[in-house]
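Entry: subunit A
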Amino acid sequence: MSKIFKFHNDVDTDQIIASQYLLLPSVEDMKGYTFESLDGEFARNVKAGDIIVAGENFGCGSSREQAPSVLKALGVKAVVAKSFARIFYRNAINIGLPVLVSRDFYDVAKAGDEAKLDLSEGTIEADGVTYTCTKLPPYMQNILNQGGLIASLNKGEV
Partner candidate 1 sequence: MGMTIGEKIIARAAGVSSVKPGEIHTIDVDYLMSNDGTTHLTIDMFYNQLKNPRIADKDKLVFIIDHNIPAENPKTAAAHKKMREFAKKYDIAFYEGKGVCHQIMLEDFVEPGQFIMGADSHTCSYGAVGAFGTGIGCTDFLYAMVTGKSWVLVPETIRFNLTGKLREGVYPRDLILTIIGDIGANGCNYKIMEFAGEGAHGLSVNDRFVLCNLAVEAGAKTGIVEPDEKVVEFMKEHGRSYEHLYASDADASFLQVYDYDLSKIEPVVAEPHFVDNVKPLSEVGEVKIDEAFLGSCNNGRIDELRVAAAILKGRKVHPDVRFLITPASNSVYLQALEEGLVDIFLEAGAMMMNPNCSVCWGSCQGVIGEGEVLISTGTRNFKGRAGHKDSKVYLASAATVAASAVAGKIVGVERL
Partner candidate 2 sequence: MEQFKGKVWLLGDDIDTDIIIPTEYLALPSVEDMKKYAFSPLREELAGQIEKGDIIVAGKNFGCGSSREQAPEIIKQLGVRCVIAKSFARIFFRNAINNGLLLIENKELSDDVAEGDVITVTIGEKIHAGGKDYPITPLPENLMDILNAGGLVKAMQARNGV
């Protein structure tokens, strides 16, 4: 089971990880500042396997890959949103952070509740109701299945 952390529409990359932390040496150094301006306790409270649920346009703004990377580093299992901003979406898949689109789940999801996420089926279940998320195009699903873009690149190397 995954605990739900819920955010609103248009969560931008500055909220996910603010620019003053981006030049820290590594993602490990940055992750403690995740969502600092929206929820100062988030980085401390989130546990491996938890999920983020958000509204429209999650991850809009800059191309900073640090945004999905800090979420992954904190152990976030997946982000389920009504829609994602383009670059965030692509970055998330590239680093192997599952991002799922569900138009309906946001309205029923309650912060702090538990949900059951099935990544292979692309479904999420809460309060006994199962919601099916939009499927990734096979090309992207393939990248995700291999564990991200770098893993897929290394696979072809000898």
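Keep this in mind: contacts are C-beta pairs under 8 Å (C-beta built on N, C-alpha and C of every residue); 3 or more make two chains touch, one makes a residue touch a chain; residues count from 1.
Quick note on selection: all candidates are chains of the complex that A comes from, given by their letters.
None of these values were measured; they are calculated from a predicted model.
*Asks:* Which candidate, 1 or 2, sits against subunit A in this complex?
*Replies:* 1
*Asks:* So in the complex, the part of subunit A that touches candidate 1 is made up of which residues?
*Replies:* 10, 12-15, 18-27, 36-37, 56-57, 60-66, 68-69, 83, 85-87, 90-91, 94-95, 137, 139, 148-150, 153-154, 157-158
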